[in-house]
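Of the protein chains in this complex, one is absent; all others appear in place.
Let's turn to chain A:
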């Protein structure tokens, strides 16, 4: 996927005026937060589960090498193979190699954000292998030549009409306008692909060290058909997804669906432990796990380590006022919303992604709903500090921050400045008490009026109050 994160401001401006996108984003805001809240209300232990999940993730990260070694050993015992990939390029080549060994022509795919991260589809196409996305949302996007704008609801930016058009054009069938009929058509089309595929690629929500199992969590059942029917199953996942035991996986599963879709549990939670057993009648003959690092091991031991707790539930973006206003594509790469604003700079570099950790109102809602209690606003602030240290911040902002820092460390000057600025603003506001144009603040006043300061400054009020108290 082409990186467009440096264009965040322009993309966001366009997104805000895109009527269709705004309509589609309305579905997100009307759905996810309410459903999550209802599911959380039915689980009185939810907050205690979150505390345990945070602590368990911290334990895992402190012993990450050990759990990964155990996982690898168990996969091999189960008849599978583990491939370690330091970079996205390593991962692409490894997967291509496995496909080539199978003389694969078509590959079915379950939903996987890691394969988006490593740009797998394009690479396979270039090398003569046809990847077929089978998750309904991903399938719609593939027909349109589009990319996911959300990590669990990839086609959230589209409306019914867009899906209807795409199916009509690609399936060469009469145009359908009923979502149920559209889904039935996709089901029919993909049935043939599931059977024809030589290789099935899925992601994994967790990797279980105790048993060498990978698990996928889905509602459609496409992931299961993807991994059951072809001769070869490749799991593409990342190193931080390892958990110690089935019990530990269960702790995260109790949080995942409730935080994501507000379901009590997703329809299909499927463990895969190796290849087909001697007398089994179906299942893949070859089982591969491709473990992608792509910058994650660099986060261990840094101020960003806490981000490695993320279980990809999407609650942070579902509750984010910025995501809700501009949608996922504005972020310009694979992972949008608050979790993306922390991960993207790590993966594509802060030089390209500097605008993302700045696209935050610091409202804290993301941290409030995170099932593993990642302090996302703090982590975004760390990236902003790095941006400043590396002199990536625009000159006007640096100058502004510098001036403010000077004023803030000289109280007399600060008071003088703030009281005169507040007087001046009241003057500018006139009768209506609002300013419609303010120099250096057009980002605010272009879209709404700036209310004028109503009373006295904090220091003035404080002094008046002290006087009052001394009197009485």
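Methods note: a residue touches a chain if its C-beta (ideal position, glycine included) is under 8 Å from a C-beta of that chain, and two chains touch if they have at least 3 such contacts; residues count from 1.
FYI, contacts and distances are computed from a predicted model.
Q: Would you kindly match the missing chain to its UniProt protein name, picking from "SpoIIE family protein phosphatase", "ABC transporter permease", "L-lactate dehydrogenase complex protein LldG" or "Stage 0 sporulation protein A homolog"?
A: From the listed options "SpoIIE family protein phosphatase", "ABC transporter permease", "L-lactate dehydrogenase complex protein LldG" or "Stage 0 sporulation protein A homolog", the omitted chain resolves to "L-lactate dehydrogenase complex protein LldG".
Q: Which of A:114, A:182 or A:289 sits in contact with the chain that's absent?
A: The single option touching the absent chain is A:182.
Q: From the listed residues A:250, A:403 or A:461, report the one that touches the chain absent from this view.
A: In the full complex, the listed residue that touches the missing chain is A:250.
Q: For the chain not shown, which residue from A:49, A:325 or A:407 touches it across the whole complex?
A: The missing chain is touched by A:49.
Q: In the full complex, which bits of chain A touch the chain not displayed? Write them out.
A: Counting over the whole complex, chain A touches the hidden chain at residues 24, 27-28, 30-31, 43-45, 48-49, 52, 56, 62-68, 70, 77-78, 84-87, 90, 134-137, 140, 153-156, 158-160, 163, 179-180, 182-184, 187, 190-192, 194-195, 209-211, 213, 219-222, 224-225, 228-229, 239, 244-248, 250-251, 253-254, 261, 264-277, 279-283, 291, 293, 297-302, 305.
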